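The complex appears here without one of its protein chains, the remainder shown in place.
Right after this comes subunit A.
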Amino acid sequence: MTRNTALTPEALPSGADGMILRFALRPGPEAMAAAARLAQRLEAAPPAGMVEICPALVSVFLRFDPARSTRRALAEAVLAEARALLRDPPAPPEPLRRWHLPVCFGGSHGPQLGEAARLAGLSETAAVAQLCAADLRVLAIGFAPGQPYLGLLPEAWGFPRMSELNPSVPQGAVTVAVRQLVIFAAQSATGWRSIGRTAMRPFQPGRETPVPLRAGDAIRLSPVAPGEFDALAEAADGMGGARPETLR
């Protein structure tokens, strides 16, 4: 039997007209693959009364119309779908494209690189090398418009968010916690440690596609020097040198 017993999907209330189907509390490759697969299935064949779906890392949020379905009926339908999916060990969906994303690490663009590297048990140089070698995926878009969660990083990067908020990180800040990177779409306070910056703007409201990245995209980071970052930041397209490569 290949059934994965570590994952126990739960349908939990999330607001008066919402629910979260959750595979695990903490990020892990199997739960993430399961959530991505479930979101894909539900998007393709929405259960009765479902009006919105939003994939997260190890869970999927659903909004329903209480005039057209009940919390219980939707939970049963979605749990059945989730259990069916777990009969085989879920593999993550294959990415359609890979982004190559220049990032300026450390210094004033990533003031907490040293601290994060120490928590991961690495030198700053080794930390940057590990981040740039990682085969990352856009795990979810959220927090702010267009803002990507990337992962998973090696286990050493599993340290938590800070309990005290970072009062302000700039647009493009590359931040780290719980084996993930978040690229901030706008200036924000955050509990994530700021380790670098990209000149790519994840949210461009004036453009036809205001959100260039999509959940499921692959991402490879490449290090650039501060001077190069400044040049990329001046590019009129707001993409900061990010380049998509079509994979299939």
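Just so it is clear, contacts are C-beta pairs under 8 Å (C-beta built on N, C-alpha and C of every residue); 3 or more make two chains touch, one makes a residue touch a chain; residues count from 1.
By definition in this document, contacts and distances are computed from a predicted model.
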Chain left out of the displayed complex - its UniProt protein name, from "Autoinducer 2 import system permease protein LsrD", "STAS domain-containing protein", "Tripartite tricarboxylate transporter substrate binding protein" or "Urea amidolyase": "Urea amidolyase"
Hidden partner chain, touching residue among A:93, A:158, A:223 or A:244: A:158
Touching residues (missing chain, whole complex) on subunit A: 12-18, 20, 22, 24-27, 31, 51-59, 61, 63, 66, 70-71, 140-147, 149, 158, 160-165, 177-178, 185-186, 191, 203, 205, 210-211, 215
